[in-house]
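A protein chain is absent from this complex, but the other protein chains hold their places.
Now for chain A:
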Amino acid sequence: MLIPTEQPAPAPRTTAGADAAEWAVRERIAEVERLLGDPADDANPLGRRALLDADSQGRALLGADARGRPLPGAAVLAAGGIAAETVPVPLGGRLERTDRLVRVARALFRRSASLGVGQVVGPLLAALPVWAAGTARQRRWTADLLLGGGTLAVAPRELEHGDCFVHGGIEAVPGADGILLDGRKPAVAGAARADALVVFARTAPGEGARSHSVLLTETASLPGDRFARRPARQGLGLRACEVGGVEFHACRLPAGALLGQVGDGDELALGSYQFARAVVPGMVLGGGDTALRTAVWHAGEQAPGGDPAAIPPQQRAVLARVFANLLVCDCLTLVAGRALHLLPGPSSVAAAVTGYVVPRLLRDSVYDLSAVLGARFHCDEGPYGVFRAFLRDLPLTGLGHVGGTACQSALVPQLPELARRSWLRDGPPPWELFETGGALPPLDVGRPALRAAGDPLAAALDGIGRSLGAGGDRRGGPQTELCLLRELTDGLTGELRRLREELSELPADDTAALADPRVQALADRYALVAAGAACLGVWYRHRDTADSFLAGPAWLVEALMGLSHRLGLPLPKREVPTAERVVREILDRYHSGRSYDLYGDRPCPDLP
């Protein structure tokens, strides 16, 4: 299907209601910033010094105190109602839109990943199965707990791969007089002080879709000789976050502790993984913002005359590449989050791609900044210390829910069917998917569709490719840049076509065939193509917005160049100084304290 010459103009981008929603998000972020206070103030319990001290004490103290240490300033955040961000609006909380959740949590991740994980990611992942499958009473009880300042932690389903958070398993035997729990999880975020636990436990042997069940229990109700919290082994990251082990020894829970039915655990796990992949990577990008800001600040200080305009060319190239990568990441998180509202059916693919691409791209980008920071890359003081702590924390921020193998396991089984039925066949997606704001239909928090029948990202690439084609759309930038964009888009479309040929040959749902490294390499390629499609979609949607950086193609050219390079595609010559335009935007946002994401809107705390 052709777009956009034959396609109706995009719907009006904002309505009065959407403006009000955006205003409310910005207000809330400003409120959270006020709660977090001045990062440079050493007396601030949520300042840089306090958080770095907690990180280094975490290294020293872990293993010493099974009760765990309270996060510095946790009481301040509890009083500010941060936990309400994870509670759905109908239950009295503030969880209504994925973009709001992501952007508010981003403010915490800008300060410290431990803060973001401890205050939002941990409670959210614990609460998701309750919102999805809990009875009205369980939902009410959990909401009241979180809204009243209580804490909830999750012992997730064990995975073959992943970090400490998915190691260890718990077994449950349902009987006439309740459910008997046995087993241990060595690392549970927030376990040490949790008032309640959500436990994924095995209730049937083997793999398969009905092998696990989920239980919700109040820790105070558990007999002391049957339940124990253990000190966690010294962690390599998230050291300012409470992490502890939990152990159950023939511990009997009432039948009413079950969330949903016996055997629902696998589908509930997949659902919360999927939700986590759609929102957590976007939250963590806040740390990437701070990392880039730190590098710009440092480069400016070191430049002749302390003038950021005099930052040397090699460093400018690194900064441009990193900002372009942050925007790629944010385009993906935007689409993954909005898909949960707009296209819950096909949302699993965008979520898996986001969970697969964003952590790696973010990690590579932060490491790339080492070339700008030089010797200060190894400094633990002030903003450099925050940068270093983020780098340590980054691999653990998904609490095992977000990660290469887990995301591939969600993506790979879906690709053959999408290749056969959807790619280069489907009509254009709803372009609201790529909008940085605007109205959204309500969110079904708990139970996203786990397998997709369509692929809006591939459809966007196809549609935009056609519109950029000969005699096509002339909007969205000068002709030379549009030519460059056309070449890059053609490259991605060609790659999608090759992927379709190779993947559509594969049998669907044949686990052995899917576990071939060749198929995983194809999935990696697809994820990079889909990331490019997300960027194209965001540009396409905003290309008529006056005075918008997103409307110009400079960032998009840089973003697609990077992705095409990773795909090993031939790169067009850069005939226009797109990287320099990106650097100008970086410096402009630095001076005006605006965020390094798609919104570029909020005042960020100054570096010294």
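A few comments on the model shown:
Methods note: a residue touches a chain if its C-beta (ideal position, glycine included) is under 8 Å from a C-beta of that chain, and two chains touch if they have at least 3 such contacts; residues count from 1.
Following the convention adopted for this analysis, contacts and distances are computed from a predicted model.
One chain of this complex is left out of the view, and of "Ion-translocating oxidoreductase complex subunit C", "Sarcosine oxidase, alpha subunit family", "4'-phosphopantetheinyl transferase superfamily protein" or "ABC transporter permease", the protein name its UniProt record gives is "4'-phosphopantetheinyl transferase superfamily protein".
Touch with the chain that is not drawn comes from one residue among A:Ala523, A:Ala554 or A:Leu598, which is A:Ala523. Among A:Arg316, A:Arg541 or A:Arg566, only A:Arg566 touches the chain left out of the display.
Touching the chain that is not shown, out of A:Asp177, A:Glu207, A:Asp225 or A:Asp547: A:Glu207 (per the contact rule at the top). Across A:Ala410, A:Leu499 or A:Leu550, the residue that sits in touch with the chain not pictured is A:Ala410. Those residues of chain A that touch the chain absent from the view are 59, 157, 159-164, 167, 207-209, 211, 234-237, 266-267, 269-270, 273, 314, 318, 321, 345, 356, 360, 364, 367-368, 370-371, 374-375, 377-379, 392, 395-396, 403-406, 408-410, 412-414, 417, 449-453, 509, 511, 514-525, 562, 565-566, 568.
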